[in-house]
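Of the protein chains in this complex, one is absent; all others appear in place.
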Amino acid sequence: MNKVILASGTALMLTAMAALSPAMAQDKTLTISVYALSQDEYKEIVYDPFQEICGCKLVVETGNSVERLAKMEANKANPVIDMAVVSMADALSAARAGLIDKIDTAKLENFNKLYDIAKDPNGDGMSIGYTFYATSIAYRSDKMKIESWADLLKPEYASHIAWPNVTTNQGPPALYMLGQALGKDTPDLAAAIEAVGDKKDEIVTFYEKSSQLVQLMKQEEIWAAPIGRFTWAPFTKLGLPVEWATPKEGQTGGMNVMIMPKGGKNADLALQFMDFWLSTEVQTKLAEKFIDSPANKDVKVSEEVANNLTYGEETAKSLKLIPSAVALDNRAGWIKSWNEKVGQ
Amino acid sequence: MTAQRLFIPFILFLVIAFLIGPFLIIVAASFSAGETLAFPPQGFSLRWIAKVFTVESFRASFGMSMFLAIGGTAAALILGIPASYALSRYKLPGAEIVRTVVSAPIIVPGIIVGLALLRYIVVPFQVGITLALFLAHTALVLPYAVRVVSASLENLRSDIEEAAVLLGSSRLGAFFRVVMPNIRGGILSAFILGFVTSFNQVPVSLFLSGPGVRTMPIDMIAYMEIVFDPSVAALSSLLAFMSIGIVFAAERFLGFSRYV
Partner (left out) sequence: MFQNRAEALALALPAAIFAAAVFLVPVVILLSDGFRNPTGGWSVSAYIEFFSNPLNQAVFLRTLKLGALVTVTAAVIGYAAAFAIVNLEPGMKGKVTGLVVLPLMISPVARTYAWIVILGRTGIVNEAFQALGLTQAPLRILFSETAIFIGLLQLFLPLMIISLISALENMPKDAVPAARVLGANWLQVFWKVILPLTKEGLVIGGTLVFTGCLTAYITPAILGGSKVLMLETLLYQQVSVSNNFVAASVIAFILIAMSFAANILLKRVATARNKQRRAAA
């Protein structure tokens, strides 16, 4: 009898020990939370060299902005990550929720090299832009002509397009530009959502992950989709006539920013890492691989690189961005009317 | 009768084409030379198979899934074998309750299990993601362990061990010397079934991922969300051949299908 209890007790303990062993941590660890794109290149250009400089271990969590923010919220009392990169609006949302801290920019040597618009995009000192991007339409130039954002919804095209879901970073900017094209640009995006809703049965899919679009474009499932410039490069390798539209309403876009969770345990290390990422050398390398458009004004790139990115302060200024506060205050309403008009 | 003779192979052919076809397409796509998943594949190359081995996150998540599949199934068996033994050999008070509780994880959608663990175990008790995944996968495999081991215990006459006890062996001794050797095949079958179930599990692990911690299928989805090249097809083929190899070996040496 006692032997049986002993045996089952030992079994449980062994179980618990087996579970714990691989979770043992190294002493100096920096945990960052980033977008899932181009991790191989980031590793080569940013993570590995930094690990060598700091003699620390870098743990990388990936996912989209909203998912990662939800996790930050869940772990508010005991932050798991030391630094994250998110969209401008999500940074403001995190700031309002009390999840993040002011960034001590005095400790960043490269701070003054940044474009002015990147220094404090939300005006609260809690985020720093490290890259920005244009959002426009990638389209099959042999199948269609795109001169306006509204062209996508033309009857002959609508059944061959993918539209970003409202919950993605590209969703609201694309709706914002469609609203301008329709001549009804109100912050609630009502007219644009209504217009997309009218065509919801024709539109192939409301995409959430842009990687799928490359496959869909290759299979001729779609001819066009609004995308961020940072996902543009794979389309050029398909061997199909895919072009980047310059609609008459202009291009929209967004800026990605760095933030630091409140109560993060390795603030100094996180700052050192951010400084490294913002340095001219790293930003140049990232630009040369078509990964991120530089926010550091000392970065000089070739014409080919500039064509594949969203390069230069002038370009950045010309993008029609939705202000973070507008995005944040209206987001719940957008999702609600999207679900009513498009979701069903 | 002749119509029936033609009809039956035809139905079988269609069903098997439907079941196996997608897998064959994935295998074919793994050898493609093109940039995207395509069928028929564009050219032949081994570049995507080779690429699988260079993606670092694949290696980490493969290790994680192997650990969960082997460790979780082993833990489930350590818990499940005594429970099965109690259920089949003893007058257990509340046997039905035990049976229901132990097999409950099979009925509840995995996505809910993952979410419940995240909300009420991981966050309040500061449990690490690895441990949470381990607990979840153990719970997930437990019903299979109990079911398969119980089945092979039912097939074994209980008077042998009763005789051993009467002849002076201790109960535990009788179990290890008489019962265990006879249900080895059942235990191994339960292990394989648990391994495959755990390794391919998606919904439970969906909410249970953390910095640097991810299971293989979740990592494959995450990879597909960024890059849509055929390397995930190549990886899937490799994993499938691994699973098939294990099952075939088990079937050949132990007659695995007798127990499932």
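Note that the chains take the letters A and B in the order they are written out, and that residue 1 is the start of every chain.
One rule holds in what follows: contacts are C-beta pairs under 8 Å (C-beta built on N, C-alpha and C of every residue); 3 or more make two chains touch, one makes a residue touch a chain.
From a predicted model like this one, the values you see are computed outputs, not experimental measurements.
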| item | value |
| --- | --- |
| Contact residue for the chain not shown (choose from A:E220, A:D268, A:E304 or A:D329) | A:E220 |
| Among A:E44, A:E73 or A:D329, the residue in touch with the chain that has been omitted | A:E73 |
| Residue, one of B:A33, B:A50, B:A104 or B:A249, that touches the chain absent here | B:A104 |
| Contact partner of the left-out chain, one of A:C54, A:A190, A:V204 or A:A267 | A:V204 |
| Touch residues of subunit B, complete complex, unshown partner | 8-9, 11-12, 15-16, 18-23, 25-26, 29, 37-39, 79-80, 82-83, 85-87, 89-93, 95, 97-98, 101-102, 104-105, 107-113, 115-117, 119-121, 135-136, 138-139, 142, 146, 158, 171, 196, 199-200, 202-203, 206-207, 216-217, 220-221, 224, 232-233, 236-237, 239-240, 243-244, 247, 251, 257 |
| Residue ranges of subunit A at the interface with the undisplayed chain | 1, 4-5, 8, 11-12, 66-67, 70, 73, 159, 165, 167, 200, 203-208, 215-216, 219-221, 335, 339-340, 343-344 |
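In the analysis below, only the chains that are shown with their structure count from here on.
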| item | value |
| --- | --- |
| Sites on subunit B touched by subunit A in the complex | 35-38, 55-57, 64, 67, 71, 74-75, 78-79, 82, 118, 123, 126, 128, 130-131, 134-135, 138, 170-172, 210-212, 222, 224-228 |
| In the complex with subunit B, residue positions of subunit A that touch it | 3-4, 7-8, 11-12, 14-15, 18-20, 22-23, 31-33, 36-40, 43, 59-63, 74-75, 78, 80-81, 209, 211-212, 214-215, 218-219, 234, 237-238 |
